[in-house]
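Here the complex is missing one protein chain, while the rest keep their positions.
We call the chains A and B, going by the order they appear; numbering starts again at 1 in every chain.
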Amino acid sequence: MYVALKGGEQAIDNAHAWLAEERRGDPSVPALSATQIAGQLGLAVDRVMAEGALHDRELAALAIRQARGDLIEAIFLVRAYRTTLPRFGTAQPVDTAAMALQRRVSATFKDIPGGQILGPTFDYTHRLLDFAAAADPSPAPRAAEPLPAAMPRVLDLMGAEGLIETPPAAAGDAVADLTREPLDFPAGRDLRLQALARGDEGFLLALGYSTQRGYGSTHPFAGEIRIGTVAVEFVPPELGFAVALGDIDLTECEMVNQFKGSAMAPPQFTRGYGLVFGHGERKAMAMALVDRALRAAELGETVKGPAQDVEFVLSHCDNVQATGFVEHLKLPHYVDFQSELELVRRLRRAAAATLAAEREAAE
Amino acid sequence: MTGADYNFAYLDEQTKRMIRRAILKAVAIPGYQVPFAAREMPLPYGWGTGGIQVTAAVIGPDDVLKVIDQGADDTTNAVSIRRFFRRMAGVATTEHTAEATIIQTRHRIPETPLAAGQILVYQVPIPEPLRWLEPRDTETRRMHALRDYGAMQVNLYEDIARHGAIAKSYDYPVLVNGHYIMSPSPIPKFDNPKMDRSPALQLFGAGRERRIYAVPPHTPVRSLDFDDYPFTVQRWDECCALCGATDSFLDEMIMDDRGSRLFICSDSDYCRGRQGAGEAAE
Partner (left out) sequence: MTASFPAGLAPGFADPALAAQVSFRAALTALSEPGCLVALGHGLAPPPPPLGPAAAALALTLLDHDTPLWLSPALRPAAAYLRFHCGCPPAAGPEAARFAVVTAAELPPLAVFAAGSDDYPDHSATVIVDVAGLRAGGPLVLSGPGIADRATLAADGLPADFLACWAANRGRFPRGVDLLLTCGPLLCGLPRTTLVGG
């Protein structure tokens, strides 16, 4: 009987127990530790840190295990934990020019000070399933690669020549925070970047791709992608000087986009910016494309693609919100559906009566 | 997880202050949607996070909480939310409408008339009544500011032209205290008249959309209509198969593959109360 759906506490308890059993899987196979996940499924952990907006590898790994590998569910777990954490203040802006780099590539110059460093990338792997690795996943040792100490950002080098716009943000400005203030439109670039950094990788990827196919073209070049580790510093008001809080892993992408100029100002390239926790190159690149697209109004471009529409992008880029609302459709809606049934039946009766009356009149 | 690891009613005090300030402004401006910085809750967006945040900001240890979904206390999401508050606030819960000081609801207003001092907290998915006419918040905000509600009237009138009636059976828009058009949340229009001049305080929380709004007690709430097409509520030819009620909202159940139907009260407490009264009288 349909009433069985009104399961109550027992049904929920049973579902939770069953879920725990499925999560564990075959008990004769050793359980995964969060440390194994953090170490060996690092990019999954990075995505959960980035979209969960909390830089903590162990917690992200724990969330992935608890979520049975469902990354959006893991992101949700991390977000719900993050929201309970107290805020002590705002860190100093991190200096990505001072990052300890693992990877750094530029598509705009053949060589750059510090050189191009491929780092641990999938880029030139042939996507052939490695059956040998299934038997023995231990890799061969790699040649040590000494990294130069100074690796200036490529776009800073262009900026020195005035070829690219200077980022407008001034140090010391209050930074918007959509987790503490209600999101409101029009949204400033700080708020947009925050939303994009937390936004769903797949959504941003599709939007970025759409700009490349003409839905709001920005003519991008990957000026620089850098992945590495950088120190986070905080100035406690009672001390008045910066203290290091720790290191975070970051991926930064700076896109160089179509130039702008006017009678007043000589032509200059424009920027799109992407920054995410961990190693998230696809996300950082997509974010940089979408950031640039969202600057359409500011740069006097006609808004014609969805990626250029601030309200559309910011209202729909959060996967925790999106998954909640899409999935809420599985909650019972039978009261509203009953209302619709009653209405449709009544309208059909009325229509039939009208038709019959018309027929009678015609005869 | 136990409630002891968290602040009373889960939310931290700073968050509660922010929500409480929003609630007070909502009460002062009936029907206006106050933006608030909704927190990410441990339950999914779209599953009542707005209502949960409002309840968490309002509830105290002496409250008696009732939670319903589709009118019933035993639907799974209602059970889940009630459990959350039992754990996080240690409050007493009830299934009896009359015993509750706070009732959190999704999609229904109880059949038993609410009393002064009670607070009804609605879970709201889409707080903006103009959203189906205009998807942009920047635009709908202006429409409310200018009371530019012509498009809504046109929309309702188009229904009449097409169907001979206003084809909206739930989330039926209302005018609050003669000023703001408001979404009553997806309650069936059957429940709209209960909002009008209710002695209870009505609070609405939309978590994902970050809005709180309110209707104070005794406030006029009028369902939009036309002089020649007045607002009406749905009626059933059947009565409740369990308690015989003819005045309550009925859920329809398909009993077999030949399509036989059974109708029972959506409000489980109301239905049980009537069954009990019937037995007592026998």
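In the analysis below, a residue touches a chain if its C-beta (ideal position, glycine included) is under 8 Å from a C-beta of that chain, and two chains touch if they have at least 3 such contacts.
Everything numeric in this text was worked out from a predicted model, so none of it was measured.
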item: Chain not shown, its touching partners among those shown; value: B
item: Identified contact with the non-displayed chain, of B:Asn192, B:Thr219 or B:Ser266; value: B:Thr219
item: Touching the absent chain when the full complex is considered, from B:Ile59, B:Val174 or B:Ala245; value: B:Ile59
item: Residues in chain B touching the chain absent from view; value: 7-9, 13-14, 16-18, 20-30, 32, 34-35, 57-61, 141-142, 145-146, 177, 179-180, 199, 201, 214-219
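One rule holds for everything that comes next: only the chains that are shown with their structure count from here on.
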item: Distance from the mean Cα position of chain B to that of chain A, given in whole angstrom; value: 33
item: Interfacial residue positions of chain B with respect to chain A in the complex; value: 6, 12, 35-42, 44-47, 49, 69-72, 74-77, 79-80, 83, 106-108, 125, 136-138, 163-165, 167, 169-171, 186-190, 208, 210, 234, 236, 249-255, 266, 268
item: Interfacial residue positions of chain A with respect to chain B in the complex; value: 1-3, 5-9, 11-12, 76, 79-80, 82-84, 86, 178-186, 311, 315, 320-321, 323-328, 331-336, 338-343, 346-347, 350, 354
